[in-house]
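The next block holds one structure in the form of structure tokens; read it before the comments.
A selection of the complex's chains, in situ.
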Amino acid sequence: MAGRYDRAVTIYSPDGHLLQVEYAQEAVRKGSTVIGLCTTNSIVLGMEKKNVNTLQEERTVRKICMLDDHVVMTFAGLTADARIIVSRAQAEAQSHRLNFEKPVSVEYITRFIAQMKQKYTQSNGRRPFGLSCLVGGFDEDGTPHLFQTEPSGIFYEWKASGTGRSGALARAHMEKHADEILASADKPMATLKHVVRTLVSSATLNQNQLEVAVLEHKQPLRMIDHQVVADLVRDVHLEMEEEVKQRTRKTPRP
Amino acid sequence: MAGRYDRAVTIYSPDGHLLQVEYAQEAVRKGSTVIGLCTTNSIVLGMEKKNVNTLQEERTVRKICMLDDHVVMTFAGLTADARIIVSRAQAEAQSHRLNFEKPVSVEYITRFIAQMKQKYTQSNGRRPFGLSCLVGGFDEDGTPHLFQTEPSGIFYEWKASGTGRSGALARAHMEKHADEILASADKPMATLKHVVRTLVSSATLNQNQLEVAVLEHKQPLRMIDHQVVADLVRDVHLEMEEEVKQRTRKTPRP
């Protein structure tokens, strides 16, 4: 019966759902996994990396963009939609700097993106953006913030979140280790390892399938060196094997 | 047969219903419960709190917004829709201040929200807002008012009302205790307790699932401390158990 109510964003199903918005969310769930962490002084983003051809420029495949010097965005879902969102948000950030002589706050630009998404869920002849965004960056006073927006236009602030194919698993994994993550929020290497462990264990990625980026206050975005990532992946694998062993040991033989 | 008349807000069913508006109301009935009380000198709002992740910023999850210094709004339904309503109402309140050099009255801004909702029930290519709002605040002379608007664009003023998943139950509960509620309208703690009791008994929430906010004249919005809420919840539970016991006692054993 869904079929009767899912042809336009402008109609509700009898039980109050906007099915086209939910299908757009499905496009997000098909996207590659991305996660974000907000530490005491940085935003750390981990991304599932598509198999890049030797002949392909890796830079253009990356799902990570600066919205302004101090705000970075990654996303899961339709890449072409993302480019539209990014270019409008960049323009808004520029215009904000010109009009108010100061940079946008992270919440301001997130709200801008979220309202743009909401509009596309209420007008006929348009479709919702098939896109979930992680927006991270620094307010003028240097405090970092991380937000996530959905196709419906809702957004929340997070200390750590994930989206895309294994987004739910990643979030669950981080929630489980929330204490450790929050505790090490001021230790860069520990944070990197949390990001790597989350991706490795929830999306079962190997060292070539993941990428990590770090944004620090008044610093350019830094892609973590492939070797560093590879080492972290190896460490995580060792730890995971160790854990399995210990769990096996604890289980008494019958 | 409904299926034939429920694809657009611009058609009536043969028995005179606007089914898309009713489905939008269904989206409201799926939303988390909120209630509001208008005392002699304050607006008290009680809200069902979603399970917040440890890693999630609680602030952005809250379904409560200031429309101006003296008007607060909470809602049940589609959060993204709410953000649109809020941001337009905020702009209207600002513009009113500029043009008339005085703040909007609570009824004025409610009427603004309600007409915006009605428009979306009469034009093709748009859908009704999936949103029921509780708008509370103070007129210039300091008298508090509480209004509720629905997706259809109707609105009423209340001393106490509720909406969302358990909205009807909450309203029934408060109606039943109307005398006590009105009698204690000038006693802050008693009012808080009424709010807590209503949420606990109609939506069966525990101390972590509810939040209470108070707006007083010329004061910023105050979120009631979690401990205070927890204590009230405990008291309410004790009272409820006591009631059950008394009722049991009164029922003579056969």
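Quick notes
As written, the chain order gives the labels A and B, with residue 1 at the start of each chain.
In this section, contacts are C-beta pairs under 8 Å (C-beta built on N, C-alpha and C of every residue); 3 or more make two chains touch, one makes a residue touch a chain.
Model, not experiment: these values are computed from the prediction.
With respect to copy number, the whole complex recorded in this structure file holds 7 identical protein chains, 2 of which are shown.
Definition applied: only the chains that are shown with their structure count from here on.
Rotation angle relating chain A to chain B: 50°, from a CA superposition, given to the nearest 5. Computed from the mean C-alpha positions, the centre of chain A lies at a distance of 32 Å from the centre of chain B.
Taken together, the chain A residues at the contact with chain B in this complex read 4-5, 9-18, 111, 114-115, 117-119, 121-125, 147, 152-161, 171, 174-175, 178-179, 181-182. Interface of chain B with chain A (complex): residues 2-3, 6-8, 19-20, 23-30, 53-57, 59-61, 78-81, 83-84, 87, 120, 124-128, 130.
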